[in-house]
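Data first, discussion second: the structure below is written as structure tokens.
Here is chain A:
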Amino acid sequence: MSEFEPKIIAFVCNWCTYAGADLTGTSRIKYASNVRIVRLPCTGRIDFMLLMKAFSRGADGVIVSGCHPNDCHYTSGNFHARRRWIVFKSLLDFMGIDVRRIHFAWVSAAEGAKWAEVVNSVVNDVRALGPYDGYKNLAPIAADWRIQDAG
Partner candidate 1 sequence: MSRIGVFICHCGENINGTVDCAKVAEAASRVPGVSHSVDYKYMCSDPGQSMIKEAIKEKKLTGVVVGACSPRMHEPTFRRACAEAGLNPYLCEMANLREHCSWVHEKSEATTRKAVDLIKSMIEKVKLNQPLQPIKVPVTRAALVLGGGIAGIQASLDIANAGHQVIMVEREPSIGGHMSQLSETFPTLDCSQCILTPRMVEVAQHPNITLHTYSELESLEGFIGNFKAKIRNKARCVDEKLCTGCGMCAQKCPTKKISSEFNAGLGMRSAIYVPFPQAVPNKPVIDKDHCTFFQKGKCKVCEKVCPTKAIRYDQEDRIIDVEVGAVVLATGFDVLGTDFFPEYGYGRYKDVINGLQFERLASASGPTLGVIKRPSDGKVPETVVFVACAGSRDPAKGIEYCSKICCMYTAKHAMLYKHKVHEGSAYVFYMDIRAGGKMYDEFVRRAIEEDDVKYVRGRVSRIYEEDGKLVVKGADTLLGHEPLEIRADLVVLATAGVASSGAEELAQKLHVSYDSHHFFAEAHPKLRPVETNTAGIFLAGACQSPRDIPETVSQASGAASKVAGLFSQEELTREPLVAVVNRTAPPLYSTCTGCGLCMPACPYQAIEMEEIRTRDGTVVKVAAKVNPGLCQGCGTCVALCRVKAIDLQGYTNEQIYAELMAL
Partner candidate 2 sequence: MGAITHSRKSNSLPALLQKFTGVAVSRCYQCGKCSAGCPLAEEMDYTPSRILRMLQLGLDGHEDSILRSFSLWVCLACETCYARCPQEVDIPKMMDFLRAESVSRKKVNPRGRDLLKFHQTLLDSVRYTGRLYEVGLIAGYKARTLNIFQDLMLAPRLYLLGKLKLFPHFIKNRKSLSRIYEKTGA
Partner candidate 3 sequence: MTKIGYYPGCSLLGTAREYDESLRAILPRMGVELVDVPDWNCCGASSAHMLNHELSLSLPARILSSAENKGITDMLVPCAACYNRFVMTIHELNEDSKLRARVADITGLDYRGTIHPLNILEFLEKRTDAVKAATALPFERNVACYYGCLLVRPPTVMKFDRSEDPRTMDDLMSAVGANPVDWAFKVECCGAGLSITSPALVGKLSGRIIENAVKSGAEAIIVACPLCHANLDMRRSAINKAAGKKYTVPVLYITQAVGLAMGLKEKELGLHRHLVKVRFPADRGAAQAPTHAQPAADSEPAQTEEA
């Protein structure tokens, strides 16, 4: 049996991390192919439901990455994201999802190499945690996308 290959979903903002990941490409820096990037305008757009959806679809880990503090294209979206993370954390706990499955990072448009590092380290960490198999329990919750996220 080959080693478990985790599935990682990355929610990234368009202005910093998406561009940073582009730079990883133009610099031809290699990283694990387990990651799938979802482009959003800003990390401020991310709510709890997005994370839930990702896990309910079988993601074993999630990366949320945007601009460095104070560099947010929209002045403050990333602060909102950070603040909401505190609430997320307790909710995750409640849902029985190991918080180590979610990784927050700051990767700017200039940090191509850093993006590769982030992906690789998250893949390794999640691989060590093993597959996430609680998603079946999540399905009914995630089905109602109007759920309150208490953010």
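Picked so that all candidates are chains of the complex that A comes from, given by their letters.
Basically, contacts are C-beta pairs under 8 Å (C-beta built on N, C-alpha and C of every residue); 3 or more make two chains touch, one makes a residue touch a chain; residues count from 1.
It should be emphasised that the depicted structure is a prediction, and the values quoted were computed from it without experimental measurement.
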Interface partner of chain A in the complex, by touch - 1, 2 or 3: 1
Chain A to candidate 1 touching residues, read off their complex: 5, 7, 9, 18-19, 21-22, 24-26, 28-33, 36-42, 44-47, 49-50, 53-54, 57, 59, 70, 73-77, 80-81, 84, 116, 145-146, 148-151
